[in-house]
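What you see is the complex with one protein chain gone and the rest in place.
Chain naming follows the written order as A and B, and within any one chain the residues start at number 1.
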Amino acid sequence: MAVADFVITLLTFVAIYSLFGLGLNLKFGFTGLIDFGHVAYFMIGAYVTVVLTMPAGPAGYGGIGGFALPALFGALGPLGSFLGWVLGVAGGMAAAALVSLAVGIPTLRLREDYLAITALGIATILTTVVNDEEWLFNGPFGINTVHAPLRDVFPVGLGDFTLNMAVFGVLSLAAFGLLGYWIARVFRRRGRRGRAVLGVLVPLVAVWYFVLPTLSGGTVELTRNALWLFDPTAGPEGGMDYDRFVLLLSLAALAGGYWLVERTINSPYGRVLRAIREDEDVPRALGKETFRYKIQALMLGSALAGAAGALWAINIGFIAPDQFAATITFYAFTAVIVGGTANNRGVILGTAFFWGVRNGTRFIDVPSQYSIQLAAARLMLIGVVLMLVLYYRPEGLLGEQEYEIPLPSRDGSGGTDDV
Amino acid sequence: MSERDTPTSTTDATPTDSPEIGDDRDPILRVEGLAKRFGGITALDGVDLAVDPGLTGLIGPNGAGKTTLFNCLTGFHEPDAGRVRLYDADVTGDEPPAVAQQGMVRTFQIPRELAEMTVFENLLLAPMHQHAERLRGAWTRGDRFVEAELAIRDRAREIAAFFEIDHLLDEPAGSLSGGQRKLLEIARVLLTDPDIVLLDEPLAGVNPTLERKILGRIEELVRDGYSFLLIEHDIDLIMDNCERVIVMHRGEVLTTGSPADVQSDQRVIEAYLGGDDV
Partner (left out) sequence: MVSAGLLDATVQGLITGAVIAGGALGLSLIYDIAEVPNFAHGDMITVGAYLALVFNNPAAIPFLPAFGSVPFALAAVLGVALAGGLGAAYELAIFRKFRHRDADLITMVIVSLGLALVLRNAVLFLVGSKNIQYRTQSVVTTDFDFLLTRGGVTVVTTQRRAGELVTTGEWGYPWWLVVAGLLAAVGVGYAIFALYREEEDFTTVYLVPPRILGAAGSVATVLLVGAFVRLGPQGTDYVLGTRIGLNVKHITILAVVVAAMFVLNVLLKTTDLGRAMRATADNTDLAEVRGVDADRVQLVVWVVAAMLAALAGILTGWFATNLTPNMGFALLLPIFAAVILGGISSPYGAVAGAMIIGLSMDVGVYLIPGSSTYRVAIAFVILIGVLLVRPDGIWGDV
């Protein structure tokens, strides 16, 4: 497997879990709600989307549905089918939001530590229900008839091998160009320490991605890694395969979620959320109905987790209750805190770090009987990093983000909104 | 400052039951039989009082129940008995946001600035019914939002300048000095455009210069039509600055009246000399 394929798998993971983390950041980072049951909404989003989009009563499935939304809209062509899937995702997000509403009404009135514990308890109960009630979503057997949107369309090719390679190759290189431009911009803005970190990291990654594969696999490997969107083995003439599409879809969803959270936070509404996080009595004394804000933040964060769940389902192609253990929530907390609580970019950075450590260590060769030890060591490392970050850099790698409500500028003197 | 009715000086100490609404001579706030117990301790034991427009002082020895009274008035505590009326509206037992929306806001004894937000953001939080304070408004935005936000910013800068904290707008509120926090606390509640502000010891622990400044500002605001109920320990300060004084002792209102009346009241002297203050 080319390094590109590994990177694509990893990036898809990171994109999905970043979306999940953005939802958590809205609850925890910006509003101060410790929702230890966040994974429940990931699960609900995944299940409801899958059930809404898969064909009715597939073999080996004894639960509710499916409702075949894509097939319903399939008459409109592939885009109609895609629309059906999007509606399914909307259903999954709505379900996640509604369940969090039902959970939030009793629990959001509690002390913050009691909220954390009851949220964890309710999430555990929800997973137990999905696991034990076969009539609901097939219980422990899970669902393997996950509808993959636009699956038939892929691999996408433009007919001719050379043309495919040229078009997707140019797109791939354009993506690298964009990445390079972005890194350069970040580099220029950072202080000396940031520059040193980037100056070491970027060449290392470049060597790992471009030079090492070339040394071991020659120019063929180099080409495959450089033209990452193009898969020569996909279809007779090569093209873009489905994994790459899922990555792009996940990135698009992440971008959408990022935009939405940023817009929510950088507004008078966001000011109230942050005031609640710091001292809820203050906005209450100023006439803000904080309970409503907390419920909405909870629902919105849960809906984002639900969207992440829907993407998770198509990425894995199979869902079962044991994929949604409480530990997933704790991983997301780690990612948010390491990257920077109340920093949406930090969430993405922290998630990349977390899953990089978790999945990147698979390149370490250990005999298979020690695989449990390796997994355990990774998690111990993550636990240690979490505590070290909390002690030495409690604001996380990036610190709290800056806030700005963009307005047509009128005067630059005193009292701009940014920190 | 916004346009307001000029407060008339009130000499009439007894609350009238005049049904006319909006009459300046009507008390803004009327409290009847307010009681609050914590476990076996009676903090408020049937408080009756009326607050007229203008600046009213609330004094009493430690443990007299002044802060508990504020908490019960503004909804932070649920009173066990009694009524709280704001103009003609019954706000007894309302949640704090509801009380604030009806025009009665309070400051906290120890200023509660939102430390990680800037001074400016602390102020911008306060105005009521902001356009993008609702989720939908925050998402859609639009010209009305821009206008509203600009107006709020102007007003926040104006009030910050009034309290001479405008040079600190971009600082995190957590970096302010104690006195600046007191100013921010008062500036912030004023941005809610209240009818009456309950000030919980805004002058405690403040140096004499700042004390004069705060009192001066409050007087100016009273002239603009705001009303204040002011808790203060220093009996002389109250006597010198307030039009009317309410004295509390052991969870009850001991007496109400003009500074001169109160000063000569034997019970007040006893409460202070022989009370739990020592």
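One rule holds in what follows: contacts are C-beta pairs under 8 Å (C-beta built on N, C-alpha and C of every residue); 3 or more make two chains touch, one makes a residue touch a chain.
No experiment lies behind these values; they were computed from the predicted model shown.
> Shown chains touched by the missing chain?
A
> If the hidden chain were put back, which of A:G256, A:G317 or A:P394 would touch it?
Among A:G256, A:G317 or A:P394, only A:P394 touches the chain that is not shown.
> Of the residues A:A15, A:I34 or A:L87, I need the one that contacts the missing chain.
Considering all chains, including the one not shown, the answer is A:I34.
> Any idea which of A:P106, A:G180 or A:G356 touches the chain not displayed?
A:P106
> Out of A:G77, A:G199 or A:G383, which residue would touch the omitted chain in the full complex?
A:G383
> Even though one chain is hidden, which residues of chain A still touch it in the full complex?
Missing-chain contacts on chain A: residues 32, 34, 106-107, 109-114, 116-118, 120-122, 124-125, 128-129, 131-132, 330, 333-334, 337, 372-373, 375-377, 379-380, 382-384, 386-387, 390-391, 394.
The criterion applied here is as follows: only the chains that are shown with their structure count from here on.
> For chain B, which residues are in contact with chain A within the complex?
74, 76, 95-97, 100-101, 105-106, 108, 112, 114-118, 120-121, 124-126, 128, 130-135, 137-139, 141, 146, 149-150, 152-153, 156-157, 160, 166-167, 169-170, 172, 188-189, 192
> Can you list the residues on chain A that touch chain B in the complex?
260, 263-264, 267-272, 274-275, 278-279, 281-290, 296, 300, 400, 403, 405, 407-408, 410, 414-417, 419
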